[in-house]
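Here the structure comes first, spelled out in structure tokens, and everything after it is commentary.
In this view, the complex is presented without one of its protein chains, the others remaining in place.
Now for subunit A:
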Amino acid sequence: MKLLTHNILTSHVKGVTKGYPLLIKATEVRVNEVEFNPQFVSRMIPKLEWSALVQAAEGLGHLQDLPSSLIQDYENNEEFLRKVHRVLLEVEVIEGCLQCPESGREFPISRGVPNMLLNEDDS
């Protein structure tokens, strides 16, 4: 699960109103090399919850030099876009779980795939 995916994932347990962001408890993290596309990163930035991204990266120990708040005029700042690209698309959680901040319900992650299946009682 890449941090881009984590940034858009919420808990859809029945009755939960504050199911975002999911807390990451990772036991295995991997960093891949992914082709850098500045156009894509630039377009995604306005859609991201920046604080959730920073929090997630920090929790995984991969924050490095990503700023805690969005900088101005990022579209033309290649260095900044590369930092965002790394955190968004190259850091991947392989094993662990995601925890709903409100209900405490845990969604396991196995081989990089989060299991978002709900049981009968929480859907």
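As a working rule, contacts are C-beta pairs under 8 Å (C-beta built on N, C-alpha and C of every residue); 3 or more make two chains touch, one makes a residue touch a chain; residues count from 1.
Keep this in mind: contacts and distances are computed from a predicted model.
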| item | value |
| --- | --- |
| Options "Exosome component 2", "Pyrroline-5-carboxylate reductase", "18S rRNA (guanine-N(7))-methyltransferase" or "A-type voltage-gated potassium channel KCND1": UniProt name of the undisplayed chain | "18S rRNA (guanine-N(7))-methyltransferase" |
| Residues belonging to subunit A that touch the chain removed from view | 1-2, 4-5, 7-12, 20, 37, 39-40, 43-44, 47, 49, 89, 111-118, 120, 123 |
